[in-house]
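Here the complex is missing one protein chain, while the rest keep their positions.
Labels run A, B and C following the written order; every chain starts at residue 1.
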Amino acid sequence: MYTEKVMDHFQNPRNVGEIENASGVGTVGNAKCGDIMRIYLDIDDNGIIQDVKFKTFGCGAAVATSSMATELVKGKSVQEALNITNKAVMEALDGLPPVKVHCSLLAEEAIHAALWDYAEKNGLVIEGLEKPKSDIHEDEEAPEEEY
Amino acid sequence: MYTEKVMDHFQNPRNVGEIENASGVGTVGNAKCGDIMRIYLDIDDNGIIQDVKFKTFGCGAAVATSSMATELVKGKSVQEALNITNKAVMEALDGLPPVKVHCSLLAEEAIHAALWDYAEKNGLVIEGLEKPKSDIHEDEEAPEEEY
Amino acid sequence: MKRSIYLDNAATTKTAPEVVEAMLPYFTEFYGNPSSVYEFASKSKAAVSENRDIIASALGAKDKEIYFTAGGSESDNWAIKAAAEAYESKGKHIITSKIEHHAVLHTCEYLEKKGFEVTYLDVDEDGAVKLDELRKAIRPDTILITIMYANNEIGTIQPIKEIGEIAHENKILFHTDAVQAFGQIPINVDECHIDMLSASGHKLNGPKGIGFLYIRTGVKIRSFIHGGGQERSRRAGTENVPGIVGFGEAVKRAVSTMEERAAKEIELRDHLIEKVLAEVPYVRLNGHRTNRLPNNVNFSFRFVEGESLLIMMDMKGISASSGSACTSGSLDPSHVLLAIGLPHEIAHGSLRLTLCEENTVEEMDFVAEAAKEIVGKLRNMSPLYED
Partner (left out) sequence: MKRSIYLDNAATTKTAPEVVEAMLPYFTEFYGNPSSVYEFASKSKAAVSENRDIIASALGAKDKEIYFTAGGSESDNWAIKAAAEAYESKGKHIITSKIEHHAVLHTCEYLEKKGFEVTYLDVDEDGAVKLDELRKAIRPDTILITIMYANNEIGTIQPIKEIGEIAHENKILFHTDAVQAFGQIPINVDECHIDMLSASGHKLNGPKGIGFLYIRTGVKIRSFIHGGGQERSRRAGTENVPGIVGFGEAVKRAVSTMEERAAKEIELRDHLIEKVLAEVPYVRLNGHRTNRLPNNVNFSFRFVEGESLLIMMDMKGISASSGSACTSGSLDPSHVLLAIGLPHEIAHGSLRLTLCEENTVEEMDFVAEAAKEIVGKLRNMSPLYED
């Protein structure tokens, strides 16, 4: 069901953990829905993401996209990180099954939430960044054909 | 589906044919329903059935019961013949499948019809003999469970 | 030694040995539930998907338009009942024909009790639906046309393309019961504007208990069997993996041999037809002389009754049928034979012989001889014969 890359990132997730006194922390998802993702960013004075860690409670796709997303943002500028979409994460993983696409949104949202936290803490405005939703499943529609 | 006796009487039906100037002839059934049976009786002055023949258009059970019924009435008195029921014919054939019970009624009816014809021709009243129905399927109910 | 000539391939067929071979590993080795996530189930999941592809290709359909069922009857019931339910608000009128299989007819009768109106189209003396009558039957509230691809008793192939066009022009859903046609003659759902199509595995040397319903993308019918999320949540129940594999194998086989097989069967069929028509008096071929299934022969012999005929054929080792297998044991003559205009007593004397590619010309000769002899014998004891 999952590609080799997904399985690799699921089995050997990169950047699991926490960062003490992180520049920004973002938590999204909902334990009720079976998925929570938390991203810690360590951002230097030049706005470059020096380190990133995650913790995820969720399915294989959620773990793998967390792992891949952290890899993708590491070393990037805040603005670059903001532009990393869930599509990019999925592509880097050689794709996800259709029912799992929403899990990759979680990673995108978690990064955005962490960036928002960083911006708030530092009184910055990051162009194109919106306040994160508390539950990314909120405005998703159940795909008609699944029922 | 049929017993050996039924198969024997079906494959080698006894008394197939016609009797010219028979004492009594009875035809029952209905070609629309897929069954017609005609019985010819040759009855002597003492009321003994000397000969009997039949012609049948119908299923295996209809042919076999015709054959067996003719065997059973041969040599019998009119009154004895009248008392031969479809049950007796079925027993003599070691039974019929439930859906085929009605076919044996045809033989009973055909004998009665031939006896009626004989009685009418000779101005006799045979006790216990009623005017034959034209179509024996008339007052049968379709068994609920078959549909 | 007594011969054994099986001539009831329209009732059911021998499961081809290679079909059984293909199924076997899925019973004891790759028995995983295809809905499961673990590796062990991936073989069964892949098998389901590969065989769905094979079947879809055979129809010119997309794989996700094929929904596996337990057989032709379930497919017919599903298509008709679910269409009625889904389009009820548009109208409650259904058009079918008088010669459908009972799986269609009894389902329509059931819907009549629920307040639907059904038009049962007449057919011509060959058993073909009359297109002008179909056109006339269409009403603003007609929601479904269901006409079989080819008839199971008399083999007549319907003008499906034309029917599909009429349905399409009038924006009416078109379902066809192709249980007898699928695997025997080429079918393309797009060319014929077919929206739903029923088929059954055991009619084409596949296993019993597996069938499918083709549902064109966009046709909004719902589930008939509710429950788990199998078959894209449209047909619940753990997938019959060996059945699906066997069905796929049978379809692969049927498609690849179709042309050759049909040619062979047509030769045998025509030989048998000509021989019997030439040698037995008072006989009639039912169904269209040429526009019929390659393997179907159906005669009516006057003055004789079908069951007696069958038993005597059986005693000679010939397995045949009189009317459809599902209705034998019943007293009514075939509704199909009545619909093509036969009187009851003639309809009662019908014999269906449905061949397969393994039959021989010599067997056809034997069957013709047997029919001649048996019909003669039965006529001799028939009170109708001299009349």
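The criterion applied here is as follows: a residue touches a chain if its C-beta (ideal position, glycine included) is under 8 Å from a C-beta of that chain, and two chains touch if they have at least 3 such contacts.
Since the structure is predicted, the reported quantities are computational estimates derived from the model, not experimental observations.
Residue C:102 is the one among C:102, C:168 or C:284 that touches the chain missing from this view.
Screening A:19, A:37 or A:96 for touch with the missing chain picks out A:37. Of the candidate positions C:207, C:248 or C:333, contact with the unshown chain belongs to C:207.
In the complete assembly, the contact with the undisplayed chain comes from C:314, out of C:125, C:141, C:314 or C:386.
For subunit C, the residues touching the chain absent from view are 4, 6, 8, 11-17, 19-20, 24, 27-28, 31-33, 35-41, 69-74, 76-77, 101-104, 106-107, 109-110, 200, 202, 207-210, 223-230, 236-243, 307, 310-311, 313-314, 318-321, 324-330. As for the chain not pictured, it touches subunit A at residues 2, 7, 10-11, 13, 16, 27, 31-38, 54-60, 62-63, 99, 137, 146.
Everything below uses one rule, namely that only the chains that are shown with their structure count from here on.
Between subunit B and subunit C, the centres computed from C-alpha atoms are 40 Å apart. One simple way to say how far apart two chains are is to compare their mean CA positions; for subunit A and subunit B this gives 89 Å.
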